[in-house]
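Omission of a single protein chain aside, the complex is shown with its protein chains in their original locations.
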Amino acid sequence: MDEKVAIIAVAQTRYGDMIKYNSEELAYMAIREVLQETGLSMGPAYEKGDYIDADIICHEHIYFEKPFSASLILDVSGGNLRPEEKVDGDGAVGVSEAVWQILSGDYETVLVVAECHELLTWRSDIESQVFDPFYLRPMGLDDITSAALQARRYMDKYGLKREQFAGVVVKNRANAMCNPYASEPAELTLDEVMGSRMLAYPLTELDMRPACDGACAMVLASERRAKELCENPVWITGIGGCYDGYYLGDRELADSKPLREAAQRAYEMAGISHPREELDVVEVSDNFSYQELMWCEGLGLCGPGEGGGLIDSGKTGRDGDIPVNPSGGAISGCPHTVVGMARIAEVALQLRGEAGERQIEGAGRGLAHAAMGPCGQFHQVMVLESG
Amino acid sequence: MSAQEHEPEVGHIRSRLDMKMEYPAGLYLGEWLRRLTEEERILALRCRGCGRLLFPPQCVCTSCHTENIEDLDWVDVGPEGTLLLWIAIKMPWLDPRTLEFKDTGHPVGIIILDAPDEGGVVYMHFLEETDIDKLEQGMRVRAVFKPREEREYFPTDILYFRTIQEEPGLKEA
Partner (left out) sequence: MRRGERSDDMRRNVAIVGIGMTPMKTRWRNLDRNELANMAIREALDDAGLAMTDIDEVTLSDIDYFTGVNNSIMWLADDLGAYMKNGVKYETGGTVGGSSCHAAIHHVAAAASDVVLASATMKIPNPPADSNIPIGAMAQAALSSGFHPVWERFCTIGAAGFFAILASAYVHQSGCTEEAAAACRVKAARNAQLNEKAHLKMPLTTEDVVNSPLLVWPLRLLHMCPTTEGSTAVIFASEEKAREITDKPVWVRDIVTIHSSQFYTTSLLMTGKDPMDSPASLPSLVKACEVLYGRNNINDPVEDLDVIEMYDPSTWAELIWMEDMGLCERGGAWRMVERGETEIEGRIPVNPSGGVVSTNPGTPSTMIRYIEVALQIRGEAGAHQIPGDVRRGVATGFGGTGWTPMVLLSRDLD
């Protein structure tokens, strides 16, 4: 990319039970922080000034039983009589949309916010609705059963073990002890993870991201504005997004082809040829434990089927060669819709040196990954750099 | 023959989304509902930035984007107001959640509730008067509450707005 876009402010709410706040109040808790940090305000539409030029709300309306549910946040995101868009997907996609909006020349500063009240409802009921009502839904497929299918396939093809999946949970939940935002930090053992309530073999309750409420907000800016407004902008140097086919039977569930493709595009854009050496920190969307290992393979951090080796060797630990999910990842508690964006937020904090006790020393270049849809039908990879 | 030309009906699958969903009113609307139900008071929030009355109350002003978080300036509005417009539902009316038919007897009024500000605040709610020919722009109306034991911390704790018959001479009192 010959022109760059930067993240100039980042905020997350605590993830957990936030039921006493409605959507706009919860979203505003994050929005106000980024407004305060940047000193920007909501000016009249399409006028130049120290303003947020436009904003994007990421909201998954089926969780709210309401079409265009993002409207619930509109009054606090500056949508009244101003330009705003509403993406029905993870906040990470909203961030890449903001990049294109800025690079198109239409806006120079864009606020992106993602919010979800996952605790209001039962996630698997909703996730079962992603499956078509003719062939798949009557079989009782939902997020858990489809993930279990994928985990089984992964184990069968490459010989991974449940212990290795559990190892991801142990690593990440321990990492989360240093993350004030995560809802479920914990010191766990492998046995505790594998012995927790079985949901669908081989996945137990602790192999799954816990539901919670929360919001994340970011301000993105053009290169020109970022340099004016921010002392430590985090540059987005690579983006790739890619869809797989829909029917699970059409896909090789153990190898994430769309992730490879998305990663390749992002690496090409960012000029990365050896990700494991060139990245300092990685945040992936581990909605289920086994996914961290699969996604690392797709990102090229190790060869196909070698994901287990990453966790066994400690290479993806806090002190390892390539720290993965020092924040604790999705599995330590992050809401739907926010998961992918929070990974971007965490990498941004790392690159700004603001990751507190979970800081990876000297992190200069990082990767944030988002996955959406059954068994990761869609992946987005974003490369970020400081300086 | 292409797919478009061949016209058998595709199969239909019956599906129902049996989802639990509880909508959080939040802090501001929660407070509004509490005062409505427990004290029969209708509240607006005065924006500390532009002075507008926020109705419903929110943590950020829709117009000037000032946050109203500390030292909230609650203002009583209503329970009387002036009728601006009205609509009367003449078609079958379904509850979106339950798909049950609702009663369409009462027209819905757009009411300007009395407020310390000129202009008042706009509110949509049912009108007691079922004959729309008797409605006039500028009529005065007053909120009528449900009996306490039937209230649910919901806007329908106001049953409807009743036309107030103005009595001559009362204004001087």
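The letters A and B name the chains in turn, as written, and every chain counts its residues from 1.
The criterion applied here is as follows: a contact is a pair of C-beta atoms (placed from the backbone, for glycine too) under 8 Å apart; a residue touches a chain by one contact, two chains touch by 3 or more.
Predicted model only: the values in this text are computed from it and were never measured.
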Full-complex contact with the absent chain, from A:V10, A:A30, A:I52 or A:V130: A:V130
Absent-chain contact - pick from B:I87, B:V144 or B:I164: B:I87
Option from A:L26, A:A221, A:C242 or A:L367 whose C-beta touches the chain left out: A:C242
Per the touch definition above, residue among A:A11, A:L26 or A:L72 touching the missing chain: A:L72
Positions on subunit B contacted by the hidden chain, ascending: 3-4, 6-10, 12, 14-15, 17, 23, 25, 29, 33, 55-56, 62, 82, 84-96, 99, 107-108, 110, 112, 118-120, 122-126, 132, 137, 154-156
Interface with the undisplayed chain - residues on subunit A: 1, 24, 45-46, 48, 54, 59-62, 65-68, 70-72, 74-75, 79-89, 93, 96-97, 99-107, 126-133, 239-247, 257-258, 261-262, 372-374, 377-378, 380
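FYI, only the chains that are shown with their structure count from here on.
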Separation of subunit A from subunit B, taking each centre as the mean of its C-alpha atoms, in whole Å: 38
Contacting residues of subunit A [partner subunit B, same complex]: 19-25, 28, 32, 41-42, 64-65, 75-76, 78, 80, 117, 120-122, 125-126, 129, 133-134, 137-138
Subunit A-facing residues of subunit B, complex: 11, 13, 15, 17-30, 58-60, 62-63, 65, 67, 97
